[in-house]
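Shown here: the complex without one of its protein chains, the others still in place.
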Amino acid sequence: MASTNRIQQSSAGARIEGALVRPPSVEITVDGMPVVACPGESLAAALLIAGHRALRASPRLGQPRGAFCLMGVCQECVVQVDGRLVPACQTPVRAGMRVETGGAGG
Amino acid sequence: MSVPGGDRPVDAAVVGAGLMGASVALFLARAGMRVALIDRGGICRSASGVNAGTLTLHMTRAALIPYAMRGFEMWADASAWLGHDLGVTRTDGLCCAFTKDEAALLEERTRVRAAAGAPMELVSPARARAIEPGLGEGVRLATFCPIDGFASAYLTGLAYRQALVAAGVQVLEHRPVDGAEPAGTGFRMRGQGFDIRAARVVLAGGVWLEPMLRWFGIDLPVKVLVNQLAVTERLAPVLRTVLTVASGLLSLKQFSNGTVLVGGGWQGRGDRGHATGTLLPENLLGNLRLAAFALPALRDGRLVRAWLGLEAETADAMPAIGPVPGTPGAYVIGSVHSGYTSGPYMGRLLADLILGRTPERPLFPIDRLLAAARGPATEVAAQ
Partner (left out) sequence: MTDLDLIVIGAGPAGASAALEAHRLGLRCLLVDEAPSAGGQVWRAPPRGFVRRKADVDARAGDRLRAALAASGVRVAFEHPVWLITDGFRIEAVGPAGPVTWRTPAIVAATGASERVVPFPGWTEPGVIGLAGATILLKAQQVLAGERALVAGCGPLLPAVAAGVLKAGGAIEAIVDLASRRDWLAVLPAMLTRPDLLGRGLGWLAQLCRAGVTVHYRHALRRIVRTEGGLRATIALVDDSGAFVSGAGSREFEVDWVAVGHGLVPGTDITRLLGAEHRYEHDRGGWIAIRDEFGRTSVKGLLVAGDGGGIRGAAAAVEEGRLAGLAVAYDQGRLDDAAFARAARPIRRRMRRAAHFGAASARLMALRPGQVGTIPQETLVCRCEDVTRAEVERAIAAGADELNQLKAWTRCGMGPCQGRMCGETAAALVAAVSGSRAAAGFWTGRAPLRPVPLDVLLGDYAYADMPLPRAAPL
């Protein structure tokens, strides 16, 4: 998904400070690259913050897609975590998790 | 209220707009008949629209192999004669055996099917894996067949409806027929707010053939199989063949969109009184476990949908195709095991009979089932 990542690097999210005390951050890998995230936060949130907005390509048109509903309904944020397809918004970050974007067949 | 278009009786009324009925109606209309195709629901919304779409010889009864092969050719050529390709994909077919008993079964079935004309051959586990790299461990023996593939069965209604309308067939959906009876020189089909007269009638009601045949005093038990199916989300390419097993209890195919469809005739709960049945979890899990055993890559993905379809089966599990005994002008078509593959061909054969032509292959008259049902005394008398 290198081509879509390039577009999205300029649009990154941010963690809001103040209301929550977060545990110490950990490292995960996304498409082979290290990404810092908080254990327990939603993987979709962590990816948004890291600028990984495009998570897969749509099936027929190949359009970039990313998290949309954030509640496990739309299935647009499905990524591979340690080899398995999961919706990122329903997956809590865990130290060392290996995330591959680009879906499976699209 | 009669059929829109006038009070003139149609030349043929086909009751049941599944694959069989739609095929008969199409070929009759193209030969010049005025045809009405009637269904209580939408076209091809029962078995024809929800089955696995497998076009295979591995799950075909030996006696039906020649019919399935002709049907396969028709499906492969659907763009030309139907005007829609239904996503028909030709692939290799691989049928696997995982135990010694299954291997023996596979050897026997391959022999019989090959003798019936199927271009099948036994292959070693190593060769099977070369044909299908994603195969799981434990394959003892396999059968390879180059004539295999699948269609997107859910497109059947769309494809046929367009062709039927173009051929001038009156497609009458959402019109349940309450009864049919001889009337004058033809027949009369009655329902809520409609009354159709036809010179001939074709019963093509799938699992509902049993109540339909009773309209003409025929008592033909039609067993209702409640087949469960399941489909995954899109996966990376993990399967290039249509994969089946010796017992016939598994079919696997991966569509071009990446989804994998799991079938095999594992039973749910249902009956013809309810359009849709209920899943039996143990059977769904059993089917999926067998699938994942044969194709371990399935475990990386998720199940997205499971559903059921009703399939008709006669007492000898052979088709019911031919005239309705005792009622000239009435015909029946249905109850074909793995009938999706041979469906268009069966429809053409019956249409030929109705048109006064000689069908190029024998049909399957139901007299054989009625004689058996009546009992030995009658059989002796008939001889």
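Letters are used for the chains, namely A and B, taken in the order the chains are written, and counting of residues starts over at 1 for each.
Definition applied: a contact is a pair of C-beta atoms (placed from the backbone, for glycine too) under 8 Å apart; a residue touches a chain by one contact, two chains touch by 3 or more.
Given the structure is predicted, the values throughout are model-derived calculations rather than measurements.
Visitor: I'd like to know which visible chains would be in contact with the absent chain if the whole complex were considered.
Guide: Displayed chains contacted by the hidden chain, ordered by label: A, B.
Visitor: Touching the hidden chain in the complete assembly: which of B:Ala180, B:Leu279, B:Ala330 or B:Leu350 does that?
Guide: Spelled out, the listed residue whose C-beta touches the missing chain is B:Leu279.
Visitor: Determine which one of B:Gly21, B:Gly71, B:Gly93 or B:Gly157 touches the chain that has been left out.
Guide: Only one listed residue reaches the unshown chain, and that is B:Gly157.
Visitor: Write the list of chain A residues that the hidden chain touches.
Guide: These residues touch the chain not displayed: 4, 7-8, 10-16, 18-23, 38-42, 45, 48-49, 53-55, 58-61, 63-76, 78, 84-86, 90, 92.
Visitor: Hey, which chain B residues sit against the chain that's not shown?
Guide: Touch with the absent chain occurs at residues 42-45, 49, 59, 61-62, 98-99, 105, 108-109, 112, 138, 154-155, 157-158, 161-162, 171, 173, 232-234, 246-249, 257, 265-267, 276, 278-286, 288-290, 292-293, 298-307, 317, 337.
The rule we apply is simple: only the chains that are shown with their structure count from here on.
Visitor: Taking each chain's centre as its mean C-alpha position, how far apart are chain A and chain B in Å?
Guide: 44
Visitor: Please name which positions on chain B make contact with chain A in the complex.
Guide: Residue positions touching the partner: 233-237, 257-259, 300-302.
Visitor: Which of the residues in chain A come into contact with chain B in the complex?
Guide: 59-60, 75, 78, 80, 83-85, 103-106
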